[in-house]
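Would you mind keeping the following structure in view while I ask a few things?
Heads up, one of the protein chains got dropped from this complex, but the rest are sitting where they should.
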Amino acid sequence: MSKLIKKSRLTGQPPETLLYEGKAKSEQVRITIIDYDEKDFTEQEARSVEECIPFRNKQSVTWINVDGVHRIDVLEKLTACYLIHHLVLEDILNINQRPKVEDFGEYVYIASKMLTLDAAKDDIAEEQVSMILGKNFLISFQEEKQGDVFDGIRQRIRSGKGRIRKMGPDYLAYALLDAMVDSYFVLLERLGEKIEALEETLVLNPEPAVLQAINKLKRDLIFLRKSVWPLREVVHGLTQMESGLLSENAAVYYRDIYDHVIQVVDTIEAFRDTVSGMLDIYLSSLSHRLNEVMKVLTIIATIFMPLTFIAGIYGMNFNTHASGVNMPELNWRFGYFFALGIMATTACVMIVNFKRKKWF
Amino acid sequence: MSKLIKKSRLTGQPPETLLYEGKAKSEQVRITIIDYDEKDFTEQEARSVEECIPFRNKQSVTWINVDGVHRIDVLEKLTACYLIHHLVLEDILNINQRPKVEDFGEYVYIASKMLTLDAAKDDIAEEQVSMILGKNFLISFQEEKQGDVFDGIRQRIRSGKGRIRKMGPDYLAYALLDAMVDSYFVLLERLGEKIEALEETLVLNPEPAVLQAINKLKRDLIFLRKSVWPLREVVHGLTQMESGLLSENAAVYYRDIYDHVIQVVDTIEAFRDTVSGMLDIYLSSLSHRLNEVMKVLTIIATIFMPLTFIAGIYGMNFNTHASGVNMPELNWRFGYFFALGIMATTACVMIVNFKRKKWF
Amino acid sequence: MSKLIKKSRLTGQPPETLLYEGKAKSEQVRITIIDYDEKDFTEQEARSVEECIPFRNKQSVTWINVDGVHRIDVLEKLTACYLIHHLVLEDILNINQRPKVEDFGEYVYIASKMLTLDAAKDDIAEEQVSMILGKNFLISFQEEKQGDVFDGIRQRIRSGKGRIRKMGPDYLAYALLDAMVDSYFVLLERLGEKIEALEETLVLNPEPAVLQAINKLKRDLIFLRKSVWPLREVVHGLTQMESGLLSENAAVYYRDIYDHVIQVVDTIEAFRDTVSGMLDIYLSSLSHRLNEVMKVLTIIATIFMPLTFIAGIYGMNFNTHASGVNMPELNWRFGYFFALGIMATTACVMIVNFKRKKWF
Amino acid sequence: MSKLIKKSRLTGQPPETLLYEGKAKSEQVRITIIDYDEKDFTEQEARSVEECIPFRNKQSVTWINVDGVHRIDVLEKLTACYLIHHLVLEDILNINQRPKVEDFGEYVYIASKMLTLDAAKDDIAEEQVSMILGKNFLISFQEEKQGDVFDGIRQRIRSGKGRIRKMGPDYLAYALLDAMVDSYFVLLERLGEKIEALEETLVLNPEPAVLQAINKLKRDLIFLRKSVWPLREVVHGLTQMESGLLSENAAVYYRDIYDHVIQVVDTIEAFRDTVSGMLDIYLSSLSHRLNEVMKVLTIIATIFMPLTFIAGIYGMNFNTHASGVNMPELNWRFGYFFALGIMATTACVMIVNFKRKKWF
Partner (left out) sequence: MSKLIKKSRLTGQPPETLLYEGKAKSEQVRITIIDYDEKDFTEQEARSVEECIPFRNKQSVTWINVDGVHRIDVLEKLTACYLIHHLVLEDILNINQRPKVEDFGEYVYIASKMLTLDAAKDDIAEEQVSMILGKNFLISFQEEKQGDVFDGIRQRIRSGKGRIRKMGPDYLAYALLDAMVDSYFVLLERLGEKIEALEETLVLNPEPAVLQAINKLKRDLIFLRKSVWPLREVVHGLTQMESGLLSENAAVYYRDIYDHVIQVVDTIEAFRDTVSGMLDIYLSSLSHRLNEVMKVLTIIATIFMPLTFIAGIYGMNFNTHASGVNMPELNWRFGYFFALGIMATTACVMIVNFKRKKWF
């Protein structure tokens, strides 16, 4: 539940207060600088923000990746160096920011969510990724070093393969966003497998545990949707943005991501339909089971109640000596078989009746 | 329920009648004047409306806060002094006004709702907050003195910390709206906790009380939504408004609130989905319970009905002397054990049968 | 149901046929003329249409109110006198016209619904109100004389209090519309009370009568919505209309009504949500009741079936003389207590079992 | 079901193939020519298409009505004579065309559906009506001669009453569309009656037949909606169309039809809400019935199981001679009444208990 309620600032705080709201961390913020153009490439880990300053005016593309947003002083220095608006810094620190894109003229601020599967908890882990796209630089901020999703891009820059070294920071931003959207597909695949697994157990064994699993899925989908819907607008905003920072053919690439985001949205909606269908199946399986149980009860009761009644009749203690019509069967030669015969006939009639009704 | 039906004027009254509709109050209206610019700051409580007049033409920012809207004469004098349209006065008095923003050229009228948690009743308390934003003044109207939400802002003005003393009344209006939107997050957190608590009891103990709690939550969410949806339009209107009263960089701030309002709306929708999912769980828990109850009944009946029948057979009074075939078992040496054996076998068959069906 | 299906013209009739479709009425059409400006005021009941002619060219505001639209000849004469398009006359006669506003240049035609509570039938009574707003006149048409909703306005004109005598016919039209929208709030309050009353009986006593009451409410809300939704467009149209007939500050007033209509729409939607939630409660109350009933049955059956079986065992007639192992209990000294003991033990085990399952 | 799946062309056929898809018919195509202006009027049945040619260049309004679209050759000749695009001819032949309007400059093509009640089958009969509206002609195509809906229009033209003879073909097209929309109201009235009838039987007798009737209604409404929704766009398109073929005041008339179509749409939506509410009632009636049945069972079982148990006790064969404590009641003077007394007391307690629970 707690994943659904989040606020950027503690109530009562002045709106422009810089405040990190994630868990307190003692670790150092890690700043990596990758600087490249078609020919050259340098990669270094910065020990202090000051190391970033020389890259500010270089013509080559500079990608500054910041892992950890808990050290306000470091981030303040860095953004001051690149003349970033203080509200942007606030949004970067606010790890519950809604995905958005804002054009500040000199740079574009992009906030998005990286969703990965926390295998240990079998739950969705959300991490905020902020990007500041400038003329010749891209600064990206992650909450923690979970860099695997971006590692492929680093590798491509290092190796110089593909298009990335020939293009500007707008292409780099595209590559990062694309990597994030790709990670959504991994999530969806996992959810798809869960749905498939649930569907099988659903029919075989309609247990309350299944219902809870369905509900967990439902909530995961609500959560996913809450993250992806605004991303759609973000990417759409980027395809439409008339900014000098985005080169002309960047639109083609952003349209490509847009296609993928729409595909994610479509799949989420289709999953939601499927999951809500599963609830119907669950409920009707319960009803069906109840029907089956009640049939068993009814069959047993309907067969044995008349039989017990007949046995009860011949268990009555009427005095057969008082008159010849007082239960003369008791003294008949084949009275016992007569009684058993009536019972057998009754039982058969009942059974045939149920067979005709197709109750078993 | 009554929270959902509200009308601004008593039917049949001329539309422009000034009429306060809240509970009758004997208290004095409290007017506080805070006047500040980057250098100076004065704060005073006005004993009469006349004390507000000198501030009208001052270049510094004047914030007049009115606690209590039940004294029509006081408010009429105040609005007359600032040349406010009589329809605005009406809207201020009408405590059931829908949140809205209207641009009157010389000033902008903003109506919004402050929602706080009434801890005593564990219910949502709604208070109307009206603002008149002028060139160099902001007049705010609250129903009652519940000023804690705005106290932080007062404190910031007094201390001169942050940006507020350097900015105009448009920033002040932003700060007030921001404080109100912040209070929604507190509400949502409380509702989130309630939802979480309910979810646990829901599965353990599907009582009708749970259903009523779900319904209370549902209605609270409907109520919240009714307040927040129009606020979204209000804030959007403010970000789009082309008024000389809103400085150019105010749009950035109002966009910030807009983000938060959207987040509130998203969370309400996610909560609604969750709560409606809880109803499904409740209903299916009831079904599941019924299944369990019926299984117990069926198992008991299915085991004991045949046994009772067998006992009934050997309770029949057929005359064993009448012939050798009239219940000879009664005179068998081990007749009793024979009967008990048949019973035990029948019971075992039934039990094995149920085990196979996984009924217990 | 019949309230929901209505057609303007009998099928097969030429579209421009003038036809009154309400119930046939023998009463006279009643025409009242109120003529006023800031200084003067005359009020008279016209015996014939001809009496309206002199007012046609007067500069003062003329309000002609027609009670009853069943006399086509009278209406034809009146509209001819004011040069009204024949399609408008048709719409006036058609008492099932959808609320709409149409600008004919020289005049504006407004069709709306007055909804009042028919206390006798405890049902919603619908009456069509048409208005023709001209340069210096307003002609209003009502189905029947139920003038109380407009009486307040008449009183204000007579007394000269408020703004109405100083303003033109556009303000008068606003006042009439406002009075009608006000009457919707009365209806909503009544519906709100009904909902509240139902909610209480709902939980205490889930009877089919409650279900029917819920359904009645639902249908009333569908009906209300069908009337109010188009009114929203009508009022919105009026706020947007660029007509010389509407003075510049009229927009402020129409925006006021628009706010109220939106409030009505919001409340209807919230009521619909509430009522559909009540259905869920009703259904789950039924389920809960069934569970309770079944528990009683199961407890009784589970306790008494084994006991009856035990009694049945000792009611068997095995010959205790045939051997020492043929039901020796029957001849035990404390055989009876032994049997009763087994029974008591069995019952206790069952009861403890149910207690543990919290079945009672 | 089959009414919902329809395709215009057999798969694999070249798209421009002319193909009639209705049932093969041997009857002749019937062509009626009505030519009129304010003064003159001629009406004739054409034996061959050639008879239509002289009317092509006449200034008077020519209405050519074609009953039957199964003779491709006849239609080809006719449309060739009026220079109609071959795609239009295709659409005319395709009796499953979606309602649409297309402006071809020289003429406007309008496709719509006439829905009538097939009284024999108590089902909705759909017939496609195509119209080609030109400068001075209107050609209408119907599937079969079911001309009653248009007969009123013919009569009006013949008699010269009303406006029709004074207006152009655009007014004629309006009159035809209006007649078709009118026929929808007849359908809705019939459906409304069915709904009302169902509602009564629903509560009294919740049989599966009722459910099937509800479903039939539901499907009829889906079908109706599928026909009417596109018609809305068609008529809206006509009110907005800037074509020289539509005179200026035609817009007023088309707006009139638009109002009616909207009313049909509103009513369909209201019916859908009502019908889906009926399903809820049906389901809850079933639940209520089950509750009633279970109460009867529980009452009977709860009363008689203890009684039978008591009778069972005194039916045990413990040897009263073995000891004085072995069922001494059997030898009591009033033992029998003692047993009956216990039974009566038990039954009373149970009955009082149920009375208190208000089970009967």
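By letter and in written order, the chains are A, B, C and D; residue numbering begins at 1 in each of them.
Going forward, contacts are C-beta pairs under 8 Å (C-beta built on N, C-alpha and C of every residue); 3 or more make two chains touch, one makes a residue touch a chain.
Everything numeric in this text was worked out from a predicted model, so none of it was measured.
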Selected from A:Ala46, A:Ile72, A:Ala125 or A:Ile313 as touching the chain missing from the view: A:Ile313
Residue, one of A:His86, A:Lys135, A:Arg163 or A:Arg333, that touches the chain absent here: A:Arg163
Sole contact to the chain not displayed, among A:Ala80, A:Val252 or A:Val352: A:Val252
Absent-chain contact - pick from D:Ala197, D:Val293 or D:Val352: D:Val293
Absent-chain interface as seen on chain A, which is shown: 149, 151-153, 156, 161-164, 174-175, 178-179, 182-183, 185-186, 188-189, 192, 195-196, 199, 203, 252-253, 255-256, 259-260, 262-263, 266-267, 270-271, 273-274, 277, 280-281, 283-285, 287-288, 290-291, 294-295, 297-298, 301-302, 305-306, 308-309, 312-313, 315-319, 322-323, 325-327, 359
In chain D, positions touching the absent partner: 1-2, 4-9, 11-17, 85, 87, 96-98, 100, 102, 208, 211-212, 215, 218-219, 222-223, 226, 230, 279, 282-283, 286-287, 289-290, 293-294, 296-297, 300-301, 304-305, 307-308, 311-312, 314-317, 320, 327, 329-337, 339
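Keep this in mind: only the chains that are shown with their structure count from here on.
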Between chain D and chain B, distance of the C-alpha-averaged centres to the nearest whole Å: 41
Touching two or more other chains - residue numbers and ranges from chain B: 283, 287, 290, 294, 297, 301, 305, 308, 312, 315-317, 327
Chain-level touch network, classified as line, ring, star, complete or other: line
